[in-house]
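Missing here is one protein chain; the remaining ones are kept as they sit in the complex.
A and B are the chain letters, set down in written order, and residue numbers restart from 1 in every chain.
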Amino acid sequence: MAERLATLVGIYALLGLGYQIVFGQLRALNLAQGALFGVGAYATALTAPYLGPLALLVAPFVAAAAAALAAPPMLRLQSHYFALATLAFASLINLVAVNAEDLTGGANGLVGFGMSLPRGTILAVAVWLVVAAAVIAYSWVFAGAMGEKARLLRDAPLVAASVGIDAALWRFLAFVAGGACAGLAGGFSAALTGVVSPEVTGFPVMLLCLTAVVVGGTRHPLGAVLGAAVAVLLPELFRGLQGSWLLAYAAATLAVVLWAPEGLAGLFMRRRALPIPLAATPVSGGRRLALDHVSKRFGGVEALSDVSLTVDRGEIVGLIGPNGSGKTTLLNAIGGLEPADFGTITIDSMHLERLPAHAIARHGIGRTFQTPIEGETRGAGLARALATGAAFLLLDEPAAGMTDRERELLAGQLRGLRRDRGILLVDHDVELLTRVCDRLVCLDGGKVIATGSPLQVRADPRVRASFLGVPA
Amino acid sequence: MAYALVALGFVLALNASGAVNFAHGDLVVLGGAVAVLLAAWLGLPGFLLLPLVALALAGAGVLAAHVAILPLARRPPEASFVATIALAAMIEQTLTVTMGAAPRTAPPFLGSGAVTIAGVPLGLQPLAIVIVGAILVVALWFLLERTQVGRRMRAVAADRHMARAVGIPVRRYVTLSLALSGALAGIAGFLLGHQFLVTPTQGAGHMLKAYIAVALGGWGSVPGALIGALAIGLFETFVSAGIGDAWASAALYVAVLLVLTLRPRGLFGEPVGQRA
Partner (left out) sequence: MSIVLDTGDFSVAAGEIVALLGANGAGKTTTIESILGFRGGFRGPRAIRLFGEDVTSLPVERRVALGIGYVPERRRLFASLTVAENLEASSRLPAAQRRRRVHEMLAAFPMLGERPDARAWLLSGGQQQMLALARALMDRPRLLLLDEPTLGLAPVVVADLFARLRAAAAEGTAVLLSEQRASLALGIASRGVVLNRGRVVRLASARELANDPHLADLMAGG
């Protein structure tokens, strides 16, 4: 009995660990983890008569394959839509389990395969060895730079893209790796019970997994183990309550959510996460960033119209213009966050205009944003852009929110960076721009209305009218 | 049309709390169960039970707000999501323990017979569902778009922090939204409970359909939820007549995946966008 419970805790711990990768690290509300657990269980049950214990190894591959197959259309989706798509995917698996009777035995399920699989103590030891390996692997993967990248993806997906992190690839790998864990857990559970019926693909398994991870802690690997222990052992404690143990379990989950938000792991483990800076690579690459006839529309509004400009390494180009003139949109178009509709964007002869944001970042374009990430200083954004080794920096109002003295410091910093980089600088502080920029470009209504030395541009009557608030 | 009531209640709670209320489906079931119990105790006809059920479930909504939503207002949406999942399990288990797992029949709204209108025989219950549903949808639209209370409910949905800063008592409005949401769920559960019976485990199914309707219609959009729900109803009716219930559900999920693949933000897009 105790051995059986221990095995069960291990199985749910493995399921939960896989879930933490997707839900905890990437904060993607995946509701298919329970169904992938079921896929693993069926895979093991179906192949056990032919493969014996090796059938356990089939489970993670089949579940990972199912996840990989379903993933591509779902990876683009945002939070709630991702949750819904995974839920629909899970419901499909469940329907197949119930209705494809030839394959799955329908509602009766599959029995009689258990003889060919390890049982008892061997199974318990195997499960816990796998759990231990998974905990170590998980800690190792998310301890360093990978953990920092996951944090960026979670808290600031746009920033993550701007430093070259491929969010779609991450989500794909996390989803598949999580699915493999779920599949293996499902295989073990088939070995433990000797029966596989459609219930293993059902929503209650998913609920158990989600609540266990939330109760234990969504990111710390031991949280999954603790959560699994609670999920398995609590029903034993409440055995006297008969059928209402689930009621007690639900109440306990609610209590943890309300009073211990970091989960049980958070109660006695300090988060030691110190952000480790992303590796800096030396500045290399092209000499000139060039935009040629770039246009962009939002609905009926022409946000950028026929914009052409260049930024060479070694110069700072200031981008000015009234609110809504398209400055941020232009930076987004260069960085690939809002791709241009027409025109070309090149570094030397390399075309960037059709590349995704993370690929553009890897070609040497660094970016800062108007709003810093919560808990970070403004300087962190610039440091991160520099750490990518970018040859060209796009800085969106780096001086906003700074005192006059801080502006001075920033100006000095920018002059230092100019030596081997090209900088496109958006700001409203014309005095600051005049002091640090080699050239100014003025946008109005998405069009370039003036370009030249700071003094020339400031003297331009159209610029004065639109931006400086001085009558033309 | 009953789906529409479920989905509208769901979207009201969603907007008020900023988080998916996973217990919404179980509030629907609870509505059916309350109707069954009240009918047994009081023996009143359906149309008199309706306000009682609505009132009882409004109370349940208030309870849900105070247990699983308001205390978690400052935490990430997953917290409320998991809390309401726990609440859903609690409702389901309580119903199983008190009523048993066997299906029960809720009383009809007017009667279970049929009337013939212009030569077409129409069941009284489906007719009642359509009429009650239509009245409630119009009433809800009027509330949200034409009254100060509704405008302020939408302001709370858009930005809770700022809503407080212009003097709106946000907790009271969240509670009110959840009460309305519960009442709509209860009425839907009552109306569905006659034709489709009341079983404690149905909650997740109701919730999933509301979720689909809201996601397809555009997250947080009230008219979108209505259209989404009607589309699901029509889809199920026609497809299940063709290929049977199980595969109709499968087809629905495949359709959802397809739609999301082609339109990652739902059929009608996101109404609340961010600029700059």
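The working rule: a contact is a pair of C-beta atoms (placed from the backbone, for glycine too) under 8 Å apart; a residue touches a chain by one contact, two chains touch by 3 or more.
All values derive from a computational prediction rather than experimental measurement.
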Revision key, fill the gap. The one residue from B:Leu44, B:Ala102, B:Ala139 or B:Met162 touching the chain left out of view is B:Met162
Study note, to complete from the structure: Answer key for A:Gly24, A:Gly202, A:Pro322 or A:Pro454 versus the chain not shown reads A:Pro322
**Study point:** Contact set of subunit A toward the excluded chain (per top definition)
**Key:** 322-324, 370-371, 378, 397, 400-406, 428, 467-469
Review point. In terms of residues, what is the contact footprint of the unshown chain on subunit B?
Key: 148, 151-152, 154-155, 157-159, 161-170, 220, 271-276
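Throughout what follows, only the chains that are shown with their structure count from here on.
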Check your understanding: Can you give the whole-Å distance between the Cα centres of subunit A and subunit B?
Key -> 31
Study note, to complete from the structure: Note: in the complex, subunit A contacts subunit B through residues 23, 27, 29, 73-74, 76-81, 83-85, 87-89, 91-92, 95-96, 98-99, 203, 207, 210-211, 214, 218, 243-244, 246-247, 249-251, 253-254, 257-258, 261, 328
Review point. Which subunit B residues qualify as touching subunit A in the complex?
Key: 20, 67-68, 71-72, 75-79, 81-83, 85-90, 92-94, 96-97, 204, 208, 211-212, 215, 219, 246-247, 249-250, 253-254, 256-257, 260-261, 264-266, 276
